[in-house]
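Apart from one protein chain that is not included, each protein chain of the complex appears where it belongs.
Here is subunit A:
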Amino acid sequence: MSAHLSTPAAVAVPRPDVLAAERRMMLAFLVVGFSALLLGAGIGPLQALNYSGHNLYPALRPFFQSYYQGLTIHGVMNGYVFTFFVICGLLVYLPARELGITPNMTLWRGSFVIMLIGTGLVLAAMFDNSSNVLWTFYPPLKGSPLFYFGLTALGLGSTLPLPILLQMRSAWKKQRPGEVTPLVTYMALITMLMWDVSTIGIMTELVIQMDPWSLGLIHTVDPAISRTLYWLTGHPIVYFWLMPAYVSWYGLLANQLGGRLASDAMGRLTFVLMLIFSLPVGSHHQFADPGFSPIWRGILVVLTMSVAFPSLITAFTMGLTLEFAGRKRGGKGILGWFKALPWGNPSVAAQVLSMLTFVIGGASGMVNGSWQLDAVVHNTTFIPGHFHMTVGSVVAMTFMGMAFWLIPHLTGRALISRRLALAAAWLWFIGMSTFGIGMQTAGLYGVPRRAWVSALPHEAFHTLYGAAHIPMALIGIGGVILWLAMICFYIVFFGSLLFGRKIEAPAIPFARAFGRSESYSLERPAVPSEHTSSLARAMEPVWFWTGVATLICALSYVPIFWSFLRHMTLSPGWVAW
């Protein structure tokens, strides 16, 4: 953690009491987020054991009525609450510290409070067994109004970091005219622009269809339109999870490794490409739906393949960044540099290990993204296998890794045990890999996702899924290892918050890049603008790129909605649990 907060003259250092208020707010986002993960991931292994044929739900009767109730809680708490809180904290806090500008605290607190209310509502709706609709809540299954209004509040709160970021950036631009936005702020801004445009889908679905429908103001909804609106947001949401993890990899990790980021400009290009390609491709989640023409599916395949491009650029940049740090630390030979990385640092270990799982997770995404291959794996356990190897490892482990330096940074308390933190990272890596490989393999045997297969009579279970018993056993074993990982992690997380030794709070590990210094305002004196790379400058007009992305998104959705709106099918709601 070699970064020091020496600021250039143009940027004022916020007063200590203001800084303390920002830290407290960030800590609140972090603690609520990880508490949601404690509940959501805590019941995850119950779902894993279901697939290995162990039905633990009857033993939990007073709290959980069914596997489907547990699965709803698992998806909502992990996918929406955990990620939204951690992300909406980080994407305001890190840019504020990078720029040395105080964020709009009212808006930031507003985001927190609105999302907290939303979380309360969805928790009430899920625990009273009224809304076992799973986290995708496809109608005509119908949950309670609390569920949909809670999600509406969560969605609304999650969009508020954007105006905060825009305010901070324009204040910074006034002080440093003509300069390129520092990297972390730039990445945070592109992430939020992408997210706020994409939420149009789910917010339209919730406000126009689900909210009034759940209240009884309207009696029917169109399930096909609902699904399409959902996936308009549902694919970009995976980038809303992933991009903040990339912020850590590009913007911070090189410093933690004791090296330098291989390329700042490629990081910017990566984010702009994700902004452009993530918005129009949501309907590839609907490859199995009737109503889409084959030509349309072909276009979606092309767009989906394009999404792999920015991730493959990241693979190169991260590989080079790791290699430089490893060689600087004395690593020799073809792979010696990898061994020489600072593996004793739990924050580094968690993030580098998560990159390894992303190799399988990303490759399986290419399978799901091509229509014909998707026909084999669609809605089998292959799909959750894929996203547990991406969001469940890359995002969860990177956020855990960030928590390992954020807690000392925010509270001035050291981690209570470095070894236990390392154990959490390794166990999560091993557990999630075992689980993910088991899920993907079982999916190839046609084992459906989201099915309470352990409640089937033994004979039926054996007839349908007997051929997949080895991968299904791996799923259960992976789940149990993940339980051990969670125990280690939460002892460190809450233990350090409450009982950590008092130390001097370390600074945020902002990294520095090779090459021209277009980034990291706190680290450098004002540099004339001709020193910045032409690629970084081309990425700078964020509104232009947002416009391009929005236009492509509109072009890809207008034909779909045009035909769906002319052939509405209106379904009444069903409560089926």
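The definition used in the following text is that contacts are C-beta pairs under 8 Å (C-beta built on N, C-alpha and C of every residue); 3 or more make two chains touch, one makes a residue touch a chain; residues count from 1.
Note that contacts and distances are computed from a predicted model.
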Write down which listed name, "glycine dehydrogenase (aminomethyl-transferring)", "ABC transporter permease", "Molybdopterin-dependent oxidoreductase" or "Cytochrome c oxidase subunit II", is the UniProt protein name of the chain that is not shown. "Cytochrome c oxidase subunit II"
Of A:252, A:266, A:472 or A:508, which one is in contact with the hidden chain? A:266
Looking at A:297, A:386 or A:409, which residue reaches the missing chain? A:297
Missing-chain contact among A:175, A:204 or A:306 belongs to A:306
Option from A:19, A:366 or A:507 whose C-beta touches the chain left out: A:366
Logged for subunit A, residues touching the omitted partner chain are 66, 68, 132, 134, 138, 140-141, 223-224, 227, 260, 262-263, 266, 286-294, 297-298, 301-302, 305-306, 308-309, 312-313, 316-317, 320, 324, 327, 366, 370-372, 374-376, 378-380, 445-446, 448-453, 455-456, 460, 463-464, 512-517, 524-525, 527-528, 531, 567, 569-571, 574, 576-577
